[in-house]
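Complex shown without one protein chain; remaining protein chains in place.
After this line comes chain A, so read on.
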Amino acid sequence: MIKTDILIIGAGPTGLFTVFEAGLLKLKCHLIDALPQAGGQCSELYPKKPIYDIPGFPEILAGDLTKNLLEQSKQFEPGFTMGERAETIEKQEDGSFIVTTNKGTKHQAPIVAIAGGLGSFEPRKPLISNIASFEDNGVDYFIKDPEVYRDKRVVISGGGDSALDWSIFLADIASEVTLIHRRNEFRGALDSVEKVQELKSKGKITLITPAEVVNVIGNGKVEGVVVAQSQHIEKEFIVEADHFIPLFGLSPKLGPIGNWGLEIEKNAIKVDNALDYQTNIPGIFAIGDVNTYPGKLKLILCGFHEATLMCQAAYKIINPGKKYVLKYTTVSGIDGFDGSRKESPKAVVKAIN
């Protein structure tokens, strides 16, 4: 059981900044995110794109903002459960919550802060009628352990970076790699496209374009896929395979959080914006893009504000009656949980003769 003060669901910019604000109040945080890396949309969707409305940064790349936020809060030693999706929540008799992920990892905290953005990123599944029956029996939407594919015949479909990069990576592991895409053009980093071209010439990757996988065949597990190709004339044929890996990107879904008994409106969680961004369940807060209230704007800078007010409310719940006044970091510095201290240099008092 992982125990912490504030359990944050979602390691995007709002969740990461919560760690900093909580740290100033001596509260420890742990984050859960369905993605393997921190940053949320900033890392998953547009790491190389600039953002122009972060106060104090005329321009910053989304990936750099993530890096900075991690750096800013690192002395408060946040814990991370990455690549797991928060699945269930149970209120305990002492008022705390236990949140369990899809992989069974349990977390306990008196405060839960949902900073889930648009939801957890789920793979976009191609519209193949029988595909669901092959999931975990040869059809994979993520590649977790490349060794699974050693000396196996693999079909990958998709036209983006992940389809290209995994084709390249698996070319050395699998016995056969077939890459199928609806167009001749791929969208990916130039060197990835060139590398696939090179592996194709060497016969290490079979490329089928413009084409689409229209059916999966097999008895209980994948034995091949039916490919429809439309070059010159329409034709359908079978490619024998042990694994079919469709890589069509990820799309965010509110997911299991939607079943936690929280008041939902417009695919977002209703909160009290007059006070502290608490939901209808005391002790559970929702901050950033995942919440809604009159006048809500889905902006990173609004998420930062919401996180800050939420932490003050969390302090009062965790430390009932305990006195506290807001301090300025410039005045009091920052004491990290790792023993580090940051402070402004002391002014020198010296006479000038």
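The rule we apply is simple: a residue touches a chain if its C-beta (ideal position, glycine included) is under 8 Å from a C-beta of that chain, and two chains touch if they have at least 3 such contacts; residues count from 1.
Just so we're on the same page, contacts and distances are computed from a predicted model.
Asker: Not counting the visible chains, the remaining one has a UniProt entry; which protein name from "NADH-quinone oxidoreductase subunit J", "Sulfate transporter subunit", "Ferredoxin, 2Fe-2S" or "STAS domain-containing protein" does it give?
Answerer: Hidden chain, UniProt protein name: "Ferredoxin, 2Fe-2S".
Asker: Who touches the missing chain here, A:P78, A:G158, A:G218 or A:G288?
Answerer: Candidates A:P78, A:G158, A:G218 or A:G288; residue touching the omitted chain: A:G158.
Asker: Check the options A:I8, A:L69 or A:L118 and report the residue that touches the missing chain.
Answerer: Answering carefully, the residue with contact to the hidden chain is A:L118.
Asker: Which residue, A:M1, A:L127 or A:L326, contacts the hidden chain when the whole complex is considered?
Answerer: Final answer for the missing-chain contact: A:L127.
Asker: For the full complex, which residue in A:K144, A:K202, A:H232 or A:K266 touches the chain that was left out?
Answerer: A:K266
Asker: In the complete complex, which positions of chain A touch the hidden chain?
Answerer: 41, 45-46, 49, 118-119, 124, 126-127, 158-160, 181-183, 185-187, 248-249, 251-252, 254, 266-268, 292
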